[in-house]
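Heads up, the thing below is written out as structure tokens.
Yeah, one chain of the complex is gone here, protein chain that is, but the others are all in their spots.
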Amino acid sequence: MNSFGRIFRISIYGESHGNQVGVMIDGCPAGLAISEDDFTEDILRRKSGAKGTTPRIEDDKPILVSGIFNGFTTGAPILISFHNKNTKSDDYKDLFSFPRPGHADFTAKMKYGGFNDYRGGGHFSGRLTLGLVAAGVIAKKLIKPVSVNAKIVEAGGESDIEKAIDNAIKNEDSIGGVVECKAENVSVGLGEPFFDSAESLLSHIVFSIPAIKGIEFGSGFHAAKMYGSKHNDQLIDVSGKTFTNFAGGINGGITNGNPLVFRVAVKPTSSISKAQQTINLNTGQKEELKIKGRHDVCIALRVPVIIEAVTAIILADLMLLEQKLPGIISDNSTR
Amino acid sequence: MNSFGRIFRISIYGESHGNQVGVMIDGCPAGLAISEDDFTEDILRRKSGAKGTTPRIEDDKPILVSGIFNGFTTGAPILISFHNKNTKSDDYKDLFSFPRPGHADFTAKMKYGGFNDYRGGGHFSGRLTLGLVAAGVIAKKLIKPVSVNAKIVEAGGESDIEKAIDNAIKNEDSIGGVVECKAENVSVGLGEPFFDSAESLLSHIVFSIPAIKGIEFGSGFHAAKMYGSKHNDQLIDVSGKTFTNFAGGINGGITNGNPLVFRVAVKPTSSISKAQQTINLNTGQKEELKIKGRHDVCIALRVPVIIEAVTAIILADLMLLEQKLPGIISDNSTR
Amino acid sequence: MNSFGRIFRISIYGESHGNQVGVMIDGCPAGLAISEDDFTEDILRRKSGAKGTTPRIEDDKPILVSGIFNGFTTGAPILISFHNKNTKSDDYKDLFSFPRPGHADFTAKMKYGGFNDYRGGGHFSGRLTLGLVAAGVIAKKLIKPVSVNAKIVEAGGESDIEKAIDNAIKNEDSIGGVVECKAENVSVGLGEPFFDSAESLLSHIVFSIPAIKGIEFGSGFHAAKMYGSKHNDQLIDVSGKTFTNFAGGINGGITNGNPLVFRVAVKPTSSISKAQQTINLNTGQKEELKIKGRHDVCIALRVPVIIEAVTAIILADLMLLEQKLPGIISDNSTR
Partner (left out) sequence: MNSFGRIFRISIYGESHGNQVGVMIDGCPAGLAISEDDFTEDILRRKSGAKGTTPRIEDDKPILVSGIFNGFTTGAPILISFHNKNTKSDDYKDLFSFPRPGHADFTAKMKYGGFNDYRGGGHFSGRLTLGLVAAGVIAKKLIKPVSVNAKIVEAGGESDIEKAIDNAIKNEDSIGGVVECKAENVSVGLGEPFFDSAESLLSHIVFSIPAIKGIEFGSGFHAAKMYGSKHNDQLIDVSGKTFTNFAGGINGGITNGNPLVFRVAVKPTSSISKAQQTINLNTGQKEELKIKGRHDVCIALRVPVIIEAVTAIILADLMLLEQKLPGIISDNSTR
């Protein structure tokens, strides 16, 4: 299903080289102030332009199509659109028969019987994450004073990220990275045991972002090497605060009042300038593939703001479900 | 929500020291042969008894309450119950006021206002995974010839797992581990881009299992250190088979015909014999806590069969959705 | 899917002549006092025994399997079971080949390829409504002070219902009826425009009850004959109360603060003593069918308590979603 969320529910649509990309948000409470300017910062953070990111530049101006009236959310579905302008579909003409290694070209063609829009990856493009970022902007406003911050902490195996990128550019290659996300001021009680654990919901939406290969909460994979006596976080007081935070802020699927902490692994960008080998799907012959197009050296650089967005979306959903959004509701005196 | 799955949908219920635990399965096609014996092997694998696992022994005999008639599934909801017999609730009397470090005692009490059944962790107990294993038995039969196999590959940071466990027992401590899962004969085309990516669905249900701290697909966290030219899996032929499998069998959220591979990190068992410190929730005072009860030294030992179960459950759901279950349907001549 | 509800979510299971029937309730808040006695009255109202109802007598004692601890809901899934005792499966031996007119025998056999449990209608039996009534008991307690009352207002086309039943018994035939339901003290604001309109949710669950052929809200089918100037309910004051209630308490899918009113049409019981004609599904030959078994002359007599139950279930769901259940939440001081 192309939707996620139980109360605050998002759906994304569009194609890389189609007319638009965008997001529909269902279940946002009425009365939240939203203007186009609210989107500027996060869209800029997601946008290409920095060293190592693609030279395709779109203005990425959000069009607030529905669900907002006189500067406030109305309670009706919110549709936010972004028009695609800077598309060069000729670059992708051959991809229908020559799937790019690491991309979804092969699986998409098989799944949709060749009817998928393959231009620039079509609906599979990272450009669809623009809708996630837009929904994240609204979610972040909604969940205040909860704050969500993500940053890249490693690229290509290095903590000196600029150096790693320079190396990759020199090699006509691409690199991956690790992004860490922390949410603060999260109240106790979000999430449920088992299927709707906070980790289940967060990992579900995080793996909706292209290029993610792993996620770990708190101690993560390191937990597998630890003793229980060390790993168990001990309470400081009755508020639930603990001395350590190996749990990553979650026990039994439920937030415990400590910061929510997780890390994700981002694979190296699949599109590289170097020649690669593929199979011609019509003939079965091996073929050399030189990917033209325009691509990021390290897609991980653009991931933090997307991780923040999806985290805020999940928190908004859980806080609405648990009736922990006093701000909006008190603004809304007749509700 | 206490349910997961879109077509093959499971719900678990029960408490550690209540009357029963069990699972309801909705959406299982009619005509699948099921007998009580089908459950024996997997329930035994999940059961305690090996060195390092809890001495609480339950017979764990499945009662096929509904949805099965004359040895075949009927298409109606399947309820499978397990009666709890070997409960010692006295061990847990104090937990209401003295939350055990690493457990959900604190979060459960806060979330449910103190009304939760705290005995043995209540609904949060690992005993609830018995229902997952039972549903997994049915899912595994359904998805044949797809096979799912998981094994523990590391415990307490060691590949010599027996040694690691002996050390932990000696130290009155507990250890974590890493479990690897592989599904073979998976067809191309399961999963969707974005929210219902194969990784999203698998991670969602994997994090429903208590004690999981991380998941990674294919290259996983190592991807963050790799070059794209190395990481991109190259096609062998038009079937989709690739020379390497850093993708873990998934591109763009969709299975690509290679084995599905992922690893999960399991934290050290939270219950340890060693004295620990907690807070008396009534007085706010620090208290020393000696956990009596009966516990596993390394819960990771019991996790592989549960990981197999939830993986089979997701595959069953996706294969039903994509109409890739020819076996059952051809048995069912009038359908 | 065998579940309904977004927050307060129910699933029913079981077969007429199987081991049990029952219901799983997910999403019931913690802290609601529930005892077995709470179920007595409504189960008795649903039970057979009055003139015109089947002589199959079950004790219908509810077993509170999970989700209730020390007399209160815990917030975990509630499973309520009823054991079947008084089953006479021999009566149904021939139904597999000789579908009863008006019943689901034919459609069930076709849909499930002959694997369905056909004894007494199996999972299609009206006995499954026992689970609805049990969930309704909990929902009714939850939504207080909202009250829901349904009654039969017509049977076999007569308002003198006893006379109509006597006639039907004399004719070895069965009759239908009309049930009216009214919910009072419903607050303004439940339901949503379009897909989750109060009418959509209520009609969805009402048509889940076997034998229902129609539903109408407020003016209902009579609206089609009215002028707008007459049909438009005029406001008495700013509370939303109106002079008339042709809207049935709902405008734009949202409750308006007036009583919620709807009526349902119940068809005559399909099982009758009179000889009927059917087709032998093996040979294609016409056959005379005399239904043995035990049946109601007027199933509509047993419907009011079921209509109340499903109405209360929907109201509980909507009130939880809209955070309109102050009672429970204030009991629950730490939430």
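The chains carry the letters A, B and C, assigned in the order they are written, with residues numbered from 1 in each.
By our rule, a contact is a pair of C-beta atoms (placed from the backbone, for glycine too) under 8 Å apart; a residue touches a chain by one contact, two chains touch by 3 or more.
Given the structure is predicted, the values throughout are model-derived calculations rather than measurements.
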Determine which one of C:68, C:146, C:215 or C:260 touches the chain that has been left out. C:215
Identify the residue among C:2, C:20 or C:73 that touches the chain left out of the display. C:2
Where the missing chain touches chain A, by residue: 1-3, 9, 11-15, 18-22, 24, 26-27, 30-31, 65-67, 69, 72-79, 109-117, 122-123, 331-335
Touch residues of chain C, complete complex, unshown partner: 1-4, 6, 12, 99, 101-104, 106-108, 110-111, 123-124, 128, 154-157, 168, 171, 173-178, 188-189, 192-197, 199-201, 203-208, 210, 212-229, 231-238, 240, 246-248, 251-256, 265-272, 274, 276-279, 281, 284, 300
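Methods note: only the chains that are shown with their structure count from here on.
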Could you tell me the distance, in whole angstrom, between the mean C-alpha positions of chain A and chain B? 26
Chain A-chain C separation of Cα centroids, rounded to whole Å: 43
Shared-interface residues of chain C (touching two or more other chains) are 76, 335
